[in-house]
Every structure is written in structure tokens, then in C-alpha cells.
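For this view, one protein chain was removed and the others were kept in their places.
When the chains are written out, they are named A and B in that same order, and each has its own residue count from 1.
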Amino acid sequence: MKNLLHIFKIFFIFALPIAAENLYENLNADQLKRLDYLSENIRCPKCSYGNINSSNAPISKDLKQEIANLIAEGFTDDEIFNLMEERYGNYVILKTDINENKSLFLIPLMVLLISILLVTTYTIKRSR
Amino acid sequence: MASLSKKHASFGNKLVLANFATLLICCGYLMLQFLEDNFSFTYVFENSSTLLPTFYKISAFWSAHEGSFLLMILFLSGSMFVNNSFFSGQDWMPISNATLAFILFFYLVFQIFTSNPFLTFDVLPSNGTDLNPLLQDPLLVIHPPVLFAGYVFYAVTFSLVIAGMFIGFDKKLFQSLKLWAGVSWFTLTFAILLGSIWAYYELGWGGYWFWDPVENVVLLPWLAGTAFTHSLIFSKNKILLSWMVFLGISTFLLTILASFVVRSGILNSVHSFASDPSRGVFLLSLFGVFAFASLVLFFSKSVFLQSEWPKLLSKQYLLVLNNVVLLAILLIVFLGTLYPIVTEVFYGQKLSIGPNYFSSLITPLVLILITLFSVEQFPTLLKNNKRNLFLGVFLIALVVIIIDFLKISALSVGLYFVALILSILLLKASVELITKRQISIAHKVLGHLSVVLLTFAVIANHEFSESLDVRLKPGEEVEFSNTVVRLDSVDVEGEMNFDTVVANFSIQSGETQSNLKSEKRVYKIGGVITSETGIVSTIQKDYHIVLGDRFQDGSWSIRYSINYGIMLIWISSILLLLSMLYGTIRRHGY
Partner (left out) sequence: MATRYFLVLILALLVMMLSIFSLSLVQTDELQTIKTQEGKKLIISEKIYDLDGNPIPFKSLTEGKVLLNVWASWCITCLVEHPFLKSITESKDVKLIGINYKDQSFNALNYLDKNGNPYEFSIFDLSGDISLKLGVTGAPETFLVIDGEIVSHRIGEVNLEVWNEKFAPYF
């Protein structure tokens, strides 16, 4: 029985997907920070939601490894973002760029300022 | 309207009861099919299997669109019944009932024609396709019912607001409104907290909030509901009456919008139900009909709702500002969540709005929010002292310039700021406790304190948390941030409906040693692989290990994280809930 369990054990473990080889061992602390930042802001292409840091899909691990290699080769953050966008489309870029979406950032702030002004002037008018 | 005879009213009450009873029978019947593994029902076939433990067979009832909507309808009918028995014989009750009956009717039509859970197969399949493994978790068993309850309770506050618009707000109506607003807010907050806890422990991503579209969409009614609950405080003196009515309507409309977004599947998310366009069309039209009807009603009655307006720099004025900030946050969440739909429609392109959009915009607003309600705690500051106000604004501007000059990270500044406010509030509460032997409005002080504490914990979590990816063989260890992690052993175990690889770790931090195990499960039906995170919690920080893939040389990749403030987040949220519960109960003297 125990033997059978052992055989089953081996088969079961071997049925799982295989991981990539090294695990960002060649990066220094700063580069690891960058790797973390990049992985937080790139969406897992296989999943419905979640970045490649948090997802368990094989592709996420591979992408993270590839990004680690790119960092080690001296690519900048922007270059890596562009590379990923070129390959998978801009859907995978989670980071929202202020310069490309100015209105998206400005609208709520404008609305807030205008409504505070309106409320205050209205209050002053009513109290007279 | 008030001329409706007693006889009609009591007949109405009986009909409400009959409606609730028939819906109960209907739900009980579906539940029975789950317990008896009757796979000839499509809905049972798709969401259950004979291997599923009984506990999850029960929860499979509300694990997909059809059953969960049916449950929501049951709750709606139930709360209508409860409202009737608590406040029977009031003038406004028939209008409230009629409004709820309208909602109930449309929901039922929706259920019957687009999402019938009682469809059957001609042949009897031998086994079902099993419940989604991610949903096989005790927290997710209670999360959906609580969430739907929160949604439908806001339908009751909506009906009360509508009734008030027709025949005026009397004392009893305010009492009922405050009770339901308190209960709804409590329920919805509790649901969000449960979802958050589930995400942290079950999803295994080391986070509690991901700015996922479906999470955001629940936040919309919650934010409006928060503003609504606050606007009710001064409504006794008819101050801000129309403002309160507007918020009451919006909150309910946002709950329908939330249902629409989740159930139509127009946004990609981890939580979405399987999409079906006809459902989307129906829910969207429902939203449109209710929105137009109630807004037109609101504006046609606006003369009738003429209300007092607060004085400049009074408590009520601060409350209005607070509400405005809350609604600005709502706008940010709304835009960030739904903007991808706009780009999709007009540019034919999917776009991601990332967490950085939400956090960079919302963090300063939350800081403003807690500053505003903290200032409110010190009435002397507000009394006719415009010079102080200008001094305050000047000081803030100065601090902002210094921060900018020194290039201190915004997060740590936020942390100091929140800590400062936290200590001021605590000091004030304790002084009050010592001098007056009591805190004047305990639930209010506690509630706001816990919001500040929550903000503190969230910022601390972002500021200090760190993680490490590493590969370990059994017996190996690695040092990280003053702790030593060791992979003791890896075992394989079998359960009723899944097999699992269990990795045992020990973590040495100074003198203390703790053990945890992290799993990787393969479910027997469908072969889905899930990770069970290993977590050791202390009040200050969590040790969190996710088991990754196996390498050919027998080592395993792991992601080891130290997450700060998680316990504090849960504790402050629970304090917040308790204070709301106490406030709601106290106000009514039950």
C-alpha cells in the first residue's frame, strides 16, 4: 500500500507543469526592486485579472524571468514596458500613464474643486 | 394616499407575507435538488457534484448567476416583510410597499425570462461538473448572501425615500430610514470585508484589494451609502433634506448598476458570472427606468423638499464638504472602472486602468476626509475664527512645499500625518473620558477612530511590505529581512475531491519560531490547480508563503512576503462595523 502511495506521489508531482530554470539570482537589490515594480504593473496575459507578480499561471513566471533577464541586460523600465506592449498589446500594461490619460486624472479633481467652490459660495449666499 | 382604508392595508400585508412564503418554498425546492444531487437540473449539474461536501452543496445554491439572483429576490421579499411588521400602519407604508413591489416584480420577470434556475435535461447525467474550487471556501459561502442582503436593504431605504417625497418626512419615517440605512451600511461593509479577507487568504496574491472592476463596482453604492448615512444625521431639523433624498436614490441606483456590470459580463474580472447579453440588456433597461423615474420625481418634488442650508464653517457645512469628497472618490472609482468600456466602444481597444490610478488619486482625498472629520471633533476651532482657518491653510501649504523640497516619499508623509491625527483623536477621547467620565457619542468617536486606524494600517502595509522569490530544496533555508525561512518537507496528500502537495516551512524571527504550510491543490473534476497560501499572522506583520512550481532538480519556487498591518486592517474594520451596529441599535433603544 505504501509503495502504491509512493508511486502515486511521483506521478502526481510529475503531472504538474515545470518551472523555468534560474530565479533572478543575478540581480542586485535595486534591480529586484525594479523587477517587483515592473511585475506589479504588467497584467498576466493568460488570466482575467491580476498582475504577473500575483498570478500562478506559468506564463507569468516566465515573463517575470524574462523581465529579470532584460533588467540584467540593461534595459530601462520604459523599454521593457514598450516591449511587452509591442508583444501583447496595451491591455497588459496596468500602469496608467498620467501624460497619456490627462483627462482621466484631471476630471475628478476639477469636479471636486468646482463642487467645493459651488457649495461654499452657495452657503455664503444663503447665510446672507 | 393616506385615505387608504385599514382593510386595504392589512390585505396588502397578507399579500407581502404570501409573496415571501412562496419564494421561500421556491428556494427550498432548489436547495433540495442540490442536497439530493439531482443533476437533471442544469443549474445543479453545472455547480455541484457527488464528491462535494454537503456544506458546499448548500452554498453551491448561490455560487452562480441564477441561484444568487433568486436568493437576492428572497432577501428583498423578506426585508419588505420585516419592514411591514416593524412599522405597520404608517401613512407612508403603502407607498414604500408599492415601490418595493415594483422592484420585486421587475426582478422576478428578469429571473423567470432570462435566468431560470429550474431548467432541466432530458437525460440524467451521472455526475455534475463540480463547484468552482476557488469558491470552495467558508468565507465565500457567506460573502455573497451578505452582499446581496446589503444591496436589497438599500432598496428598502430607496422605497422609504420615495414615500417621503410623496407625503413628507415625519418622525417615524426618519426613524425607519435611519434604522434601514444603518443596517444596510453595516451589511454592505461586512460583505466587502468578507470579500477582502477571502481575497487575502484564498486568492493567495498577498493583497486584500486589487481594484478589480467587480470590487470597484461594489464600492460605488458603498461610497454613496456612506454619504447617505451621514446626511441623515441632521435631517431631523430638515437641514440637507433634498441632499439626503438625492443620495438615497443614487445609492439604490448604484446597486442596480453593480448588478448590471457583474451579471452582464461587460468587464473582465476574476469574479464575473458567465455572460449573457440578454441579461445585460434587461438590467440596463431596469437601471434606466428606475433612474429616470426617480430623478424626474425628485426634481418635480424639489420645491416640496425645500430645506434649511447650513451656515459657513458649521458642523453641517463640514459634513457637506465631507460628502462632496466622498462623491469625488466615487467619481474616481466610477471613471477608473468604466473608462475601459468607453475606449472599447469608441476606439475598439481594451485598456487597463491600473491600481496606481486609484491609489494616487484617492489617497490624498482620504487624507482630506479624515482631516475634515477630525476638525469637526473640535467645535471651538470652528467658532468665528476665520483667522485660524487661514493660518491652518497657510501651514498646510507650507508643509506641502517643504515635503516637495525634501523629496520625502508621499507614502511616509501620509503615514506620519495619519499617525498624528490618530493620536490627537485618541487624546481627545481619553481627555473626554477622564473629565466627563464618558465619551459623549461613543459609537461616533469609535467609528471615526477606526477609519483613521484603517487608513494608517493600509498606508503602513504599502510602505513596509516586502517579498522575495526564491527556490528551495527540502531542508534548505534562506535569510530575508531578519528572518530565516526553512523548507522542512514536501508531502503529498489526498482529500475527498482534490489531491494536494503540502510544503511545510518554519520561520525563525529572532527568538520565536513559527511553522506554516503552503499547498498546491489539483481538483479531481476538471483538474483545476489552486494554491493554498501559508500565513502566520501577528498583530504587526504577516509571514506569507505561496508555493510555486517544482523544478527538475527537486527544488520548489516560493514567494515569501512579509506583509505589515494586515491584522490591524481587519481589527479596525471590525471596530468600524461594531460602532455602526452599536449606533444603529442605540438610536432605536432596542
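Simple rule for what comes next: a contact is a pair of C-beta atoms (placed from the backbone, for glycine too) under 8 Å apart; a residue touches a chain by one contact, two chains touch by 3 or more.
Just so we're clear, the structure is a prediction, and the values are computed from it rather than from any experiment.
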Contact residue for the chain not shown (choose from B:Glu344, B:Glu432, B:Glu463 or B:Asp488): B:Glu344
Where the missing chain touches subunit B, by residue: 260, 264, 266, 268, 277, 280-281, 284, 287-288, 291-292, 295, 299, 302, 338, 341-342, 344-345, 348-350, 526-527
Where the missing chain touches subunit A, by residue: 14-18, 20-21, 45-46, 57-59, 62-63, 66, 87-89, 91-92
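Here is the rule we use: only the chains that are shown with their structure count from here on.
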Rounded Å distance between subunit A and subunit B, as computed from the means of their C-alpha atoms: 24
Contacting residues of subunit A [partner subunit B, same complex]: 8-9, 12-13, 15-19, 21, 23-24, 36, 40-41, 43, 47-50, 53-56, 58, 61, 64, 89-96, 101, 104-105, 107-109, 111-112, 115-116, 119-120, 122-124, 126-127
Subunit A-touching residues of subunit B, taken from the complex the two chains share: 203-207, 210, 212-213, 268-270, 272, 309-312, 317, 320-321, 324-325, 327-328, 331-332, 335-336, 339, 349-357, 361, 365, 467, 469-471, 492, 499, 501, 520, 522, 529, 531, 546, 548-552, 557
